[in-house]
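As structure tokens, the structure follows; a few thoughts come after it.
The complex appears here without one of its protein chains, the remainder shown in place.
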Amino acid sequence: MDVLTRLAAIEDIKQLKARYFRGADTKDKGLFRSVFAEDATADYRGSENNPRTGSSIDHNQSPTQSLIVGADEITDAVFRALAPLVTVHHGCMPEITILDDHRASGIWPMVDRIQPAYAASFTEGIGWGHYHETYEKIGGEWKIKTLRLTRLRVEVR
Amino acid sequence: MDVLTRLAAIEDIKQLKARYFRGADTKDKGLFRSVFAEDATADYRGSENNPRTGSSIDHNQSPTQSLIVGADEITDAVFRALAPLVTVHHGCMPEITILDDHRASGIWPMVDRIQPAYAASFTEGIGWGHYHETYEKIGGEWKIKTLRLTRLRVEVR
Partner (left out) sequence: MDVLTRLAAIEDIKQLKARYFRGADTKDKGLFRSVFAEDATADYRGSENNPRTGSSIDHNQSPTQSLIVGADEITDAVFRALAPLVTVHHGCMPEITILDDHRASGIWPMVDRIQPAYAASFTEGIGWGHYHETYEKIGGEWKIKTLRLTRLRVEVR
């Protein structure tokens, strides 16, 4: 692949992930849905647990119980969890590798902050970690094909 | 527009916004001033208020009271507010759209943290949200033409 095509694909995938974050945090369900391939999978399992202490963000309807398959299913599960929460998700400088014209992978450092909008058993949950993702170019547009979230640290206050 | 010109413009605008942040946080007034078009506007209205609870960062001489017009006026208003504060502004992966050779727009996820350098009615203010901006290429250099800050969440401690 030539350098220009590779750089354009990297920038496209950066903006794809930026829409994922903005869709979640501004509660724009259509925007969030649009970033996924139809057969995408999302693996948030364990992401509510602090890897060192085991302390956990205990909130209802968490999408962290099982592997989620399908763009609609991911969107529904995430938005059920988001409904009672104010969230901020930030992604930092990624390592994106373009494998060929239609496939890519990426690792994203991240932090997310969730805050219950109503009385709850916690006042804030903060998680730091990495998204490990693959991407597919479908109909001229890059989409998230697989997503897995790992944690460095989780704090519940 | 060809792909290479578009990617170069996106990188230029990323570095433009990086100078905005660094100018503010290192108190480099000339650097901060240099990122704006002469007739730039900045709209920080409401950015001191938590969108959900209405709690507010109450500090003097806030630039959040009205739309600010002009690069000098923006710089003066922001630096009056910054003077008694230690600040950290971080911007994350942006969605930048190049509209033509001279116009662009961008959305930036952000967090800012302000801390009074002297005794005050609060110890820290943290705001999370998005910058919504437009850019203009003037004399070969991209500049911020309009800036508007919206919030997801504001905490005052």
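Labels A and B are assigned to the chains in the order they are written; within every chain, residues are numbered from 1.
The rule is simple: a contact is a pair of C-beta atoms (placed from the backbone, for glycine too) under 8 Å apart; a residue touches a chain by one contact, two chains touch by 3 or more.
What you are looking at is a predicted structure, and each value in this text was computed from that prediction instead of being measured.
K.L.:
In the full complex, which of B:R113, B:H132 or B:R151 touches the chain missing from this view?
P.N.:
B:R113
K.L.:
Of A:I10, A:L31 or A:A120, which sits in contact with the chain we cannot see?
P.N.:
A:I10
K.L.:
Which residue from B:M1, B:A18, B:L67 or B:A83 sits in contact with the chain not drawn here?
P.N.:
Of the listed residues, the one touching the omitted chain is B:A18.
K.L.:
Spell out the interface residues on chain A facing the chain that's missing from view.
P.N.:
3-4, 7, 10, 52, 90, 92-96, 107, 109, 111, 128, 130, 152-153
K.L.:
For chain B, which residues reach the chain that was dropped from this view?
P.N.:
Touch set of chain B with respect to the missing chain: 4, 7-8, 11, 14-15, 17-19, 21-22, 25-26, 86-88, 90-92, 94, 113, 115, 117.
We take it that only the chains that are shown with their structure count from here on.
K.L.:
Centroid from C-alpha atoms only, then distance chain A to chain B, rounded to Å. What do you get?
P.N.:
26
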